[in-house]
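A single protein chain has been omitted; all remaining protein chains appear in their positions.
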Amino acid sequence: MIEYPLETALPSQTFGFVSFSQVSLYQIGITIAFVAIAIAFSAIVREKDDIHKMLLIDLIEITGLVVIVLIATDLAEALILPGLVVGIAEIMVISELWLAKEELQQKHSVRKLDIEVMQTAPPIIGLMLAVYGIFLTGFSGGLIAALGLMIFFLGKNMDERFAAVENAAGYAWALWVLAFLIFMFIPSQWFLAVMLAAVGILLKVMAKMSLVGTMRGLNNV
Amino acid sequence: MNCIQKISLYLADTSNLPKIYAAVICLIAAIGICTVPFLTYHGDQLYPKPAEQNMSPLTPYDRGGVPFIEPAHIAAQYPENSPALGYVTAYLTPASWFLANTTCYLGTTIVGHPGGILDEILYYTRGLDTIVEASIFFVAFAIASFLYRRAKQ
Partner (left out) sequence: MFEQRLIQLPFGDIVHSLSGYTVVLFAFAVMFVVLAIISLPEKPVDIVFGTDGYYTKEIPVDLMKFQRFMAIACGIATIGAITTGDVFNFTLFAAFIGILNVGIVAAVKNKPVLDAAFSYGLVIMMATVPLFAGAAIIGATCGTLSIGELMKAGIHAPIVAKLFLLVGVLGEGMAPFYIGKAEITRSPGAPYILMIHVSSLLLFLRAVEIFLMV
């Protein structure tokens, strides 16, 4: 395990000719991050196929997160979440845009997965994940619950109200903004605000991610 | 065809934009590698994460405090803008309070419960970041579903 604090220099070490006497752990980390960024972006320069570019760019966003991680405080952990979500949001838009551009939206109308295990297992797994996600609340809870719902929808020919679920996500977003305003203007009610924010983010993430599970090119949504 | 014509022809094709942009970032990363000796870590950071921690059940995220009674000590940027600073960090839900008192490993899952240092930063002191992030997600979903539904019409 590395136990040196980030700002102090490592003890003098000599590798061959080079002496790393005054190199801190942060500098080593940032050097590696820069090398990773250079390698990752050189892949975009070389790649020609559109969908491969998209996948590569989704991967290289990790290098941005690496630089955030190097702050190495609680703040860094908190900043990773916006960074990650922006990446997810953008890949969602760009992939739908790619489908529209290549006129593939109509062609691949995927039916439900017609295998035996997808008729019996999804309700059980989906329910378990959804209950656990609601127990956790917050962002990770929303993701887990959404995963459960996505698995559930994968095994069904769904005809649920697309617009209704989308509206629910909108109200959840408003709930979260309300929680933020309570935090800012009535700080004594911080407990109410935490609960509103936790429930709001759970609903929002769950509704949106489960809608992704239903966007499979069927006509009845 | 002279040089400038070739360059402008290459730039005129929008599918070349990502390549040019990626090349520019590669260049800046190379400059970054050259300037690494000037990048020194600032020791006095906000929201510090202590390197050595006691062995409480909340270990990686234990910042002290008692729920509802005593707020945790948080090094925020502008503490005067956040009067209830530290209460969210100290808060534990009844379920996580039970787990903290019976097991030693609540710290591994605390980010999944309301309360804790990350919720303090994400919801309270830097709440606006999270609002913007949620709005980005919201708008991204609006665009994707608009494109999706238009294809169905």
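Think of it as A and B in the order they're written, each chain with its own count starting at 1.
Keep in mind that, in the parts below, a contact is a pair of C-beta atoms (placed from the backbone, for glycine too) under 8 Å apart; a residue touches a chain by one contact, two chains touch by 3 or more.
Predicted model, so just to flag it, every value in this text is computed and none were measured.
Only one of B:63, B:113 or B:126 touches the chain withheld from this view, namely B:126. Checked against the full complex, the one of A:89, A:179 or A:199 touching the unshown chain is A:89. For chain B, the residues in touch with the chain missing from this view are 8, 11-12, 14-15, 17-18, 21-22, 24-25, 28, 31-32, 35, 38-46, 76-78, 81-82, 124-129, 132-133, 135-136, 139-140, 142-143, 146-147, 150. Contact between chain A and the unshown chain involves residues 26, 30, 33, 37, 41, 44, 50, 53-54, 57-58, 60-61, 63-65, 67-68, 70-72, 75-76, 79, 82-83, 86-87, 89-91, 93-94, 97-98, 100-101, 183-184.
Please note the rule applied: only the chains that are shown with their structure count from here on.
Per the touch definition, chain A reaches chain B in the complex via residues 3, 5-7, 24-27, 30-31, 34-35, 37-38, 41-42, 44-45, 53, 57, 71-75, 77-79, 81-82, 85-86, 88-90, 92-93, 96-97, 99-100, 105-106, 135-138, 140-141, 162, 166, 169-170, 173, 176-177, 179-180, 183-184, 187-188, 190-191, 193-195, 197-198, 201, 204, 208, 211, 215, 219, 221. By the touch criterion stated above, chain B contacts chain A in their complex at residues 18-19, 22-23, 25-26, 29-30, 32-33, 36-37, 39-43, 45-49, 51, 61, 68, 82-84, 87-88, 91, 95, 109, 111-115, 117-119, 121-124, 126-141, 143-145, 147-152.
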